[in-house]
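Take a look at this one; I'll ask things after.
Only one protein chain is missing; all other protein chains are in place.
Coming up: subunit A.
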Amino acid sequence: MPNSNTYKLSFLVLSIILVFCFLANISLGSVYIPLKDVFNSIIGNVTEQETWQHIIQNYRLPKAVTAILVGSGLGISGLLMQTLFRNPLAGPFVLGISSGASLGVALVILGSSVFGGVFMSLLISKWSIVIAASLGSFLVLLAVLMVSLKVRDTMAILIIGLMFASITAAIVSVLSYFGSAQQLQQYIFWGFGSLGNLSWDELIIFFIIYSFGIIVSLASVKSLNTMLLGENYAKSLGLNIKRSRFAIIIATSLLAGTITAFAGPIAFIGLAIPHLTRQVFNTSNHKILLPAVFLFGGIVMLICDSIAQVPNSDYTLPINAITSLIGAPVVIWLLVRKRKMVF
(Lines give C-alpha, C1' and ligand atoms only; values in the text may rest on other atoms or scores of the structure.)
Protein backbone atom coordinates (compact mmCIF):
# COMPACT_ATOMS: atom_id res chain seq x y z
CA MET A 1 0.00 0.00 0.00
CA PRO A 2 1.21 3.53 -0.66
CA ASN A 3 2.27 5.71 2.24
CA SER A 4 2.55 2.76 4.59
CA ASN A 5 6.02 3.92 5.60
CA THR A 6 4.88 7.37 6.62
CA TYR A 7 2.13 5.69 8.65
CA LYS A 8 4.72 3.53 10.37
CA LEU A 9 6.61 6.64 11.40
CA SER A 10 3.43 8.27 12.72
CA PHE A 11 2.63 5.13 14.69
CA LEU A 12 6.09 5.11 16.20
CA VAL A 13 5.89 8.78 17.19
CA LEU A 14 2.41 8.34 18.63
CA SER A 15 3.46 5.30 20.66
CA ILE A 16 6.36 7.26 22.13
CA ILE A 17 4.03 10.16 22.97
CA LEU A 18 1.62 7.71 24.61
CA VAL A 19 4.37 6.28 26.82
CA PHE A 20 5.56 9.77 27.64
CA CYS A 21 2.06 10.95 28.57
CA PHE A 22 1.56 7.82 30.64
CA LEU A 23 4.69 8.53 32.68
CA ALA A 24 3.91 12.25 32.92
CA ASN A 25 0.41 11.47 34.10
CA ILE A 26 1.75 9.23 36.84
CA SER A 27 4.39 11.70 38.00
CA LEU A 28 1.94 14.60 38.22
CA GLY A 29 -0.48 14.90 41.09
CA SER A 30 -1.30 16.61 44.35
CA VAL A 31 1.77 15.08 46.00
CA TYR A 32 5.14 15.70 44.38
CA ILE A 33 7.06 12.49 43.74
CA PRO A 34 10.51 12.57 42.08
CA LEU A 35 10.67 10.96 38.64
CA LYS A 36 13.24 8.42 39.82
CA ASP A 37 10.89 7.11 42.48
CA VAL A 38 8.02 7.01 39.99
CA PHE A 39 10.08 4.67 37.82
CA ASN A 40 11.16 2.58 40.74
CA SER A 41 7.64 2.20 41.92
CA ILE A 42 6.31 1.15 38.52
CA ILE A 43 8.89 -1.60 38.09
CA GLY A 44 8.32 -2.72 41.68
CA ASN A 45 11.50 -1.43 43.35
CA VAL A 46 11.55 0.24 46.72
CA THR A 47 10.94 3.97 46.80
CA GLU A 48 12.34 6.53 49.21
CA GLN A 49 9.05 6.88 51.02
CA GLU A 50 6.58 4.06 51.40
CA THR A 51 3.57 6.33 50.96
CA TRP A 52 4.83 7.25 47.51
CA GLN A 53 4.78 3.64 46.46
CA HIS A 54 1.27 3.31 47.82
CA ILE A 55 0.09 6.42 45.98
CA ILE A 56 1.55 5.31 42.71
CA GLN A 57 0.63 1.66 42.76
CA ASN A 58 -2.85 1.96 44.17
CA TYR A 59 -3.96 5.31 42.95
CA ARG A 60 -2.05 6.85 40.06
CA LEU A 61 -1.21 3.70 38.10
CA PRO A 62 -4.77 2.36 37.97
CA LYS A 63 -5.98 5.85 37.10
CA ALA A 64 -3.54 6.18 34.19
CA VAL A 65 -4.48 2.71 32.91
CA THR A 66 -8.16 3.63 33.21
CA ALA A 67 -7.50 6.81 31.23
CA ILE A 68 -5.95 4.84 28.38
CA LEU A 69 -8.77 2.29 28.34
CA VAL A 70 -11.45 4.98 28.49
CA GLY A 71 -9.90 7.18 25.81
CA SER A 72 -9.10 4.39 23.38
CA GLY A 73 -12.37 2.55 23.97
CA LEU A 74 -14.53 5.62 23.43
CA GLY A 75 -12.50 6.66 20.39
CA ILE A 76 -12.85 3.25 18.77
CA SER A 77 -16.57 2.97 19.46
CA GLY A 78 -16.99 6.49 18.03
CA LEU A 79 -15.13 5.42 14.89
CA LEU A 80 -17.35 2.33 14.54
CA MET A 81 -20.51 4.38 14.89
CA GLN A 82 -19.36 7.04 12.42
CA THR A 83 -18.68 4.42 9.78
CA LEU A 84 -21.80 2.38 10.49
CA PHE A 85 -24.10 5.39 10.36
CA ARG A 86 -22.17 7.16 7.60
CA ASN A 87 -22.40 10.21 9.81
CA PRO A 88 -19.51 12.34 11.06
CA LEU A 89 -21.68 13.47 13.99
CA ALA A 90 -22.17 9.99 15.37
CA GLY A 91 -20.42 9.04 18.58
CA PRO A 92 -20.37 6.06 20.93
CA PHE A 93 -23.53 7.23 22.64
CA VAL A 94 -25.83 7.68 19.64
CA LEU A 95 -27.49 4.37 20.38
CA GLY A 96 -28.59 5.61 23.77
CA ILE A 97 -25.95 3.73 25.77
CA SER A 98 -25.03 6.63 28.00
CA SER A 99 -28.65 7.65 28.50
CA GLY A 100 -29.46 4.07 29.45
CA ALA A 101 -26.65 4.17 31.98
CA SER A 102 -27.82 7.53 33.34
CA LEU A 103 -31.28 6.09 33.75
CA GLY A 104 -29.93 3.16 35.75
CA VAL A 105 -27.86 5.43 37.96
CA ALA A 106 -30.67 7.94 38.33
CA LEU A 107 -33.00 5.16 39.44
CA VAL A 108 -30.53 4.07 42.11
CA ILE A 109 -29.59 7.52 43.38
CA LEU A 110 -32.73 9.56 42.83
CA GLY A 111 -35.22 6.73 42.91
CA SER A 112 -34.51 6.03 46.57
CA SER A 113 -36.97 8.76 47.57
CA VAL A 114 -39.61 7.26 45.35
CA PHE A 115 -39.02 3.64 46.33
CA GLY A 116 -38.42 4.21 50.04
CA GLY A 117 -35.33 5.28 51.90
CA VAL A 118 -33.51 2.71 54.02
CA PHE A 119 -33.42 -0.13 51.54
CA MET A 120 -32.17 2.04 48.71
CA SER A 121 -29.59 3.95 50.71
CA LEU A 122 -27.94 0.62 51.42
CA LEU A 123 -27.64 0.09 47.72
CA ILE A 124 -25.77 3.28 46.99
CA SER A 125 -22.29 1.92 47.03
CA LYS A 126 -19.92 2.18 44.13
CA TRP A 127 -20.68 -1.31 42.86
CA SER A 128 -24.40 -0.65 42.85
CA ILE A 129 -23.84 2.34 40.60
CA VAL A 130 -21.65 0.32 38.27
CA ILE A 131 -24.25 -2.42 38.13
CA ALA A 132 -27.11 0.04 37.64
CA ALA A 133 -25.24 1.80 34.83
CA SER A 134 -24.45 -1.51 33.13
CA LEU A 135 -28.00 -2.75 33.46
CA GLY A 136 -29.41 0.51 32.17
CA SER A 137 -27.20 0.66 29.12
CA PHE A 138 -27.67 -3.06 28.53
CA LEU A 139 -31.46 -2.77 28.52
CA VAL A 140 -31.52 0.23 26.20
CA LEU A 141 -29.05 -1.53 23.98
CA LEU A 142 -31.07 -4.73 23.93
CA ALA A 143 -34.05 -2.74 22.73
CA VAL A 144 -31.96 -1.09 20.00
CA LEU A 145 -30.48 -4.43 18.96
CA MET A 146 -33.88 -6.06 18.68
CA VAL A 147 -35.02 -3.20 16.51
CA SER A 148 -31.83 -3.34 14.43
CA LEU A 149 -32.50 -6.97 13.55
CA LYS A 150 -35.95 -6.03 12.28
CA VAL A 151 -35.19 -2.76 10.54
CA ARG A 152 -33.50 -2.88 7.19
CA ASP A 153 -32.43 0.75 7.08
CA THR A 154 -29.39 1.67 9.14
CA MET A 155 -30.52 5.27 9.45
CA ALA A 156 -33.70 4.15 11.15
CA ILE A 157 -31.57 2.56 13.89
CA LEU A 158 -29.86 5.90 14.45
CA ILE A 159 -33.18 7.66 14.89
CA ILE A 160 -34.52 4.90 17.12
CA GLY A 161 -31.39 5.22 19.29
CA LEU A 162 -32.04 8.95 19.61
CA MET A 163 -35.66 8.28 20.56
CA PHE A 164 -34.61 5.90 23.31
CA ALA A 165 -32.23 8.58 24.55
CA SER A 166 -35.08 11.09 24.73
CA ILE A 167 -37.30 8.67 26.62
CA THR A 168 -34.65 7.91 29.23
CA ALA A 169 -33.74 11.60 29.54
CA ALA A 170 -37.39 12.36 30.22
CA ILE A 171 -37.58 9.72 32.96
CA VAL A 172 -34.40 11.09 34.52
CA SER A 173 -35.98 14.58 34.51
CA VAL A 174 -39.03 13.29 36.32
CA LEU A 175 -36.87 11.53 38.89
CA SER A 176 -34.75 14.67 39.39
CA TYR A 177 -37.89 16.67 40.01
CA PHE A 178 -38.72 14.48 43.01
CA GLY A 179 -35.15 14.02 44.19
CA SER A 180 -33.65 15.81 47.20
CA ALA A 181 -30.84 18.33 46.82
CA GLN A 182 -28.31 15.90 48.18
CA GLN A 183 -29.37 13.14 45.80
CA LEU A 184 -29.28 15.52 42.90
CA GLN A 185 -25.74 16.51 43.80
CA GLN A 186 -24.71 12.88 43.94
CA TYR A 187 -26.26 12.22 40.56
CA ILE A 188 -24.60 15.28 39.05
CA PHE A 189 -21.25 14.18 40.42
CA TRP A 190 -21.65 10.85 38.70
CA GLY A 191 -22.35 12.78 35.50
CA PHE A 192 -19.03 14.60 35.83
CA GLY A 193 -17.21 11.37 35.16
CA SER A 194 -14.25 10.09 37.09
CA LEU A 195 -11.21 8.05 36.20
CA GLY A 196 -9.68 7.75 39.64
CA ASN A 197 -12.15 5.63 41.53
CA LEU A 198 -11.16 2.20 40.29
CA SER A 199 -9.33 -0.40 42.35
CA TRP A 200 -7.25 -3.06 40.63
CA ASP A 201 -10.05 -5.59 41.09
CA GLU A 202 -12.52 -3.39 39.28
CA LEU A 203 -9.93 -2.55 36.69
CA ILE A 204 -9.45 -6.21 35.86
CA ILE A 205 -13.16 -6.70 35.20
CA PHE A 206 -13.18 -3.49 33.19
CA PHE A 207 -10.21 -4.70 31.17
CA ILE A 208 -11.71 -8.10 30.38
CA ILE A 209 -14.93 -6.64 28.97
CA TYR A 210 -12.96 -3.93 27.18
CA SER A 211 -10.78 -6.59 25.53
CA PHE A 212 -13.86 -8.39 24.21
CA GLY A 213 -15.01 -5.14 22.67
CA ILE A 214 -11.62 -4.56 21.07
CA ILE A 215 -11.50 -8.09 19.67
CA VAL A 216 -14.93 -7.74 18.07
CA SER A 217 -13.86 -4.35 16.65
CA LEU A 218 -10.73 -5.85 15.14
CA ALA A 219 -12.75 -8.66 13.64
CA SER A 220 -15.00 -6.04 12.03
CA VAL A 221 -12.20 -4.19 10.24
CA LYS A 222 -12.90 -5.82 6.89
CA SER A 223 -16.64 -5.28 7.01
CA LEU A 224 -16.13 -1.66 8.11
CA ASN A 225 -13.94 -1.07 5.08
CA THR A 226 -16.50 -2.71 2.81
CA MET A 227 -19.22 -0.50 4.27
CA LEU A 228 -17.31 2.55 3.04
CA LEU A 229 -18.78 1.76 -0.38
CA GLY A 230 -22.34 1.98 0.92
CA GLU A 231 -24.63 -0.85 1.92
CA ASN A 232 -25.70 -2.00 -1.54
CA TYR A 233 -22.13 -2.31 -2.76
CA ALA A 234 -21.17 -4.04 0.47
CA LYS A 235 -23.95 -6.53 -0.11
CA SER A 236 -22.81 -7.12 -3.68
CA LEU A 237 -19.38 -7.97 -2.30
CA GLY A 238 -20.92 -10.78 -0.30
CA LEU A 239 -21.02 -9.00 3.04
CA ASN A 240 -23.73 -10.07 5.44
CA ILE A 241 -24.91 -6.59 6.42
CA LYS A 242 -27.11 -7.58 9.34
CA ARG A 243 -24.48 -9.75 10.96
CA SER A 244 -21.72 -7.16 10.50
CA ARG A 245 -23.98 -4.43 11.84
CA PHE A 246 -24.81 -6.60 14.83
CA ALA A 247 -21.12 -7.23 15.55
CA ILE A 248 -20.31 -3.52 15.31
CA ILE A 249 -23.13 -2.59 17.67
CA ILE A 250 -22.05 -5.29 20.13
CA ALA A 251 -18.46 -4.02 20.08
CA THR A 252 -19.58 -0.44 20.65
CA SER A 253 -21.85 -1.34 23.49
CA LEU A 254 -19.27 -3.49 25.23
CA LEU A 255 -16.77 -0.63 25.05
CA ALA A 256 -19.01 2.37 25.66
CA GLY A 257 -21.19 0.48 28.12
CA THR A 258 -18.42 -0.60 30.48
CA ILE A 259 -16.67 2.74 30.22
CA THR A 260 -19.84 4.56 31.20
CA ALA A 261 -20.43 2.09 33.99
CA PHE A 262 -16.96 2.49 35.50
CA ALA A 263 -16.02 6.06 34.62
CA GLY A 264 -19.30 7.84 34.06
CA PRO A 265 -20.58 9.39 30.86
CA ILE A 266 -17.39 10.89 29.44
CA ALA A 267 -18.42 13.42 26.83
CA PHE A 268 -16.79 14.45 23.61
CA ILE A 269 -13.89 11.98 23.36
CA GLY A 270 -15.80 9.41 21.31
CA LEU A 271 -16.91 11.99 18.76
CA ALA A 272 -13.68 13.96 18.52
CA ILE A 273 -10.91 11.36 18.59
CA PRO A 274 -11.78 9.79 15.22
CA HIS A 275 -11.79 13.26 13.61
CA LEU A 276 -8.49 14.19 15.25
CA THR A 277 -7.04 10.93 13.99
CA ARG A 278 -8.26 11.48 10.44
CA GLN A 279 -6.48 14.83 10.38
CA VAL A 280 -3.16 13.06 10.91
CA PHE A 281 -3.86 9.76 9.16
CA ASN A 282 -5.51 10.86 5.95
CA THR A 283 -7.10 7.54 5.16
CA SER A 284 -10.40 5.74 5.47
CA ASN A 285 -8.78 2.34 5.90
CA HIS A 286 -9.87 0.98 9.27
CA LYS A 287 -6.83 -1.25 9.45
CA ILE A 288 -4.85 1.95 9.99
CA LEU A 289 -7.52 4.08 11.65
CA LEU A 290 -8.36 1.62 14.41
CA PRO A 291 -4.89 1.39 16.02
CA ALA A 292 -4.36 5.10 15.38
CA VAL A 293 -7.59 5.97 17.19
CA PHE A 294 -6.47 3.70 20.03
CA LEU A 295 -3.23 5.67 20.44
CA PHE A 296 -4.86 9.08 20.05
CA GLY A 297 -7.63 8.23 22.50
CA GLY A 298 -5.15 7.12 25.13
CA ILE A 299 -2.97 10.18 24.68
CA VAL A 300 -5.79 12.72 24.78
CA MET A 301 -7.40 11.12 27.81
CA LEU A 302 -4.09 11.04 29.70
CA ILE A 303 -3.49 14.71 28.93
CA CYS A 304 -7.03 15.67 29.95
CA ASP A 305 -6.65 13.73 33.18
CA SER A 306 -3.31 15.38 33.94
CA ILE A 307 -4.92 18.78 33.49
CA ALA A 308 -7.97 17.83 35.55
CA GLN A 309 -5.60 16.94 38.40
CA VAL A 310 -4.37 20.54 38.51
CA PRO A 311 -0.78 19.43 39.32
CA ASN A 312 0.53 20.28 42.77
CA SER A 313 -2.84 21.33 44.07
CA ASP A 314 -5.61 19.59 45.96
CA TYR A 315 -8.24 20.25 43.36
CA THR A 316 -9.54 17.69 40.91
CA LEU A 317 -11.73 19.17 38.23
CA PRO A 318 -14.51 17.12 36.64
CA ILE A 319 -12.93 15.17 33.79
CA ASN A 320 -16.04 15.57 31.69
CA ALA A 321 -15.63 19.33 31.60
CA ILE A 322 -11.93 19.11 30.78
CA THR A 323 -12.38 16.76 27.82
CA SER A 324 -14.77 19.22 26.20
CA LEU A 325 -12.90 22.38 27.25
CA ILE A 326 -9.60 21.16 25.88
CA GLY A 327 -10.83 18.97 23.08
CA ALA A 328 -13.47 21.07 21.38
CA PRO A 329 -11.21 24.06 20.60
CA VAL A 330 -8.56 21.67 19.28
CA VAL A 331 -11.00 20.09 16.85
CA ILE A 332 -12.33 23.51 15.79
CA TRP A 333 -8.79 24.73 15.24
CA LEU A 334 -7.87 21.67 13.19
CA LEU A 335 -10.93 21.95 11.00
CA VAL A 336 -10.52 25.68 10.41
CA ARG A 337 -6.87 25.25 9.60
CA LYS A 338 -7.46 22.45 7.15
CA ARG A 339 -10.68 23.97 5.80
CA LYS A 340 -11.96 20.56 4.97
CA MET A 341 -13.38 17.77 6.99
CA VAL A 342 -12.19 14.46 5.71
CA PHE A 343 -14.59 11.68 6.32
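Note that a contact is a pair of C-beta atoms (placed from the backbone, for glycine too) under 8 Å apart; a residue touches a chain by one contact, two chains touch by 3 or more; residues count from 1.
In this text, contacts and distances are computed from a predicted model.
According to its UniProt record, the chain left out of view corresponds to "ABC transporter ATP-binding protein" among "SRPBCC domain-containing protein", "Carbon-monoxide dehydrogenase large subunit", "ABC transporter ATP-binding protein" or "Protein NrdI". Per the touch definition above, the residue from A:Q182, A:N232 or A:S313 contacting the chain not shown is A:N232.
Contacts to the hidden chain, counted on subunit A, fall at residues 1-2, 86, 218-219, 221-222, 225-230, 232-233, 235-240, 278, 282-285, 287, 342-343.
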